[in-house]
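Heads up, one of the protein chains got dropped from this complex, but the rest are sitting where they should.
Up next, subunit A:
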Amino acid sequence: MTFLGMPAFPANAAAAVRDSQLRFNLRKATHTIREKRASVVAELPDWARLREAGKQIKDHTLRNLERYLLQMEEAVTAAGGHVHWAADAREANRIVTGLVRETGESDVVKVKSMATQEIGLNEALAEAGITAYETDLAELIVQLGDDWPSHILVPAIHRSRAEIREIFLEKMADWGRPAPEELTDDPRALAEAARRHLRERFLSTKVAISGANFMIAETGTLVVLESEGNGRMCLTLPKTLISVVGIEKLLPTWRDLEVFLQLLPRSSTGERMNPYTSTWTGATEGQEFHLVLLDNGRTRVLADEVGRQALRCIRCSACLNVCPVYERAGGHAYGSVYPGPIGAILTPQLRGMSSPLDASLPYASTLCGACYDVCPVAIDIPEVLVHLRGRAPHPRAERLGMRAAGWVFDRPERLARAERLAGRLRRFVPRRAPGPGPLSAWTETRDLPEIPAESFRDWWTRTDGGTR
């Protein structure tokens, strides 16, 4: 899997919006999860206070990151674990490959982990002759289909049940126990096929690789939240466990979990609590445990006074589910393992903005602010987007358009005049602004909304707010 050389966001999004299956799935998924989230969030009278505490704890951790990382290292070591530091993807992959080689094994099972996707660990292991088996159902679908994840929480949301059945029937046999011939596209039957396919794998594989949702500096504890039980299988059964965790996943104290175990499940799956949460400290029940602390661009994000708030992210995916752009474009258009609004601010910061794709990401938003409202750690995504737009080597037309808009929106009388003018001329306005020309880069991917005969301002004045 590689995102290298992908076209910029507008081209990817244009392709995605023409895929009606994808749009249907995305719409259903995002709307269902967002309603569930809203109802379980409304249940907690202190949600706003938990959100504020979550934000403060993360900011405090980032401010004192060196101290807490050292404390984490000491606590894990004291509990019999081994700590490794990786400044970039290549070093992290080198460390993990080496650790797996030392065990003499050539197979590893994996729990869904965005950090290992970010560094391309599976590909690095494959080059060393080591096969990594994804065990999360959605990740299994993605892996068997030789595909990319498209959502943080439900990575295979772009696949229909019929497609999943096809993938299982065709590909499972290449990876282990084949799917039963009489397999139907009933979700129950598909989940059962995955259970059987993976059970033997869990029982026989000696090395597991995971990420973590949180690590606790005070105690050296790692925390993984999941639903299916594949996480518990990987964390519990293999003899060697290697966890690759971004340095920003740290929390100072055990007590801090009381905030995040309320914020994350409700924001993520819209449940009061996810089915399984595992916590462990160091080498547990006779296991060999390695923790790989990953930087890979995070310290660069940390250095940006506005952008650093992106490191508070707990990967709940709530911002994806409310985003009008994500809902139409889907996760693949963002060209990174981090899709949606968080991806639009995290990817360009982690990777830099040298590719056309990464430079276009800060524009993959209407700045409507819905992402900020739902974010459980109050990341002001629109603020960071605007900040990054200022730094991006953006196309000339985009700058011109923004400046013209600024000129009109700055002064109410200009806006009123512009609206009236547009209303009078609307018969002559095509669906697309004319191109080519300096504006075409901006207008090519945008349909113009229909212009009403009367502006809202004029309607309001004429009818006195609709009362006449």
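Rule of thumb we're sticking to: a residue touches a chain if its C-beta (ideal position, glycine included) is under 8 Å from a C-beta of that chain, and two chains touch if they have at least 3 such contacts; residues count from 1.
Keep this in mind: contacts and distances are computed from a predicted model.
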item	value
Name of the absent chain as recorded in UniProt (options "L-lactate dehydrogenase complex protein LldG", "Copper-binding protein MbnP-like domain-containing protein", "assimilatory sulfite reductase (ferredoxin)" or "sn-glycerol-3-phosphate transport system permease protein UgpE")	"L-lactate dehydrogenase complex protein LldG"
Touch with the omitted chain, as defined above, among A:S150, A:N213, A:T269 or A:S365	A:T269
Hidden partner chain, touching residue among A:A13, A:V41, A:L65 or A:A132	A:L65
Sites on subunit A contacted by the missing partner chain, in the whole complex	25, 28-29, 32-33, 45-46, 49-50, 52-53, 56-57, 59-60, 62-66, 69-70, 79, 85-87, 91, 135-138, 141, 154-157, 160-161, 164, 187-188, 190-191, 194-195, 198-199, 202-203, 216, 219, 221, 227-230, 232-233, 235-237, 247, 254-255, 257-259, 261-262, 265, 269, 271-281, 284-285, 293, 295, 299-300, 302-303, 305, 308
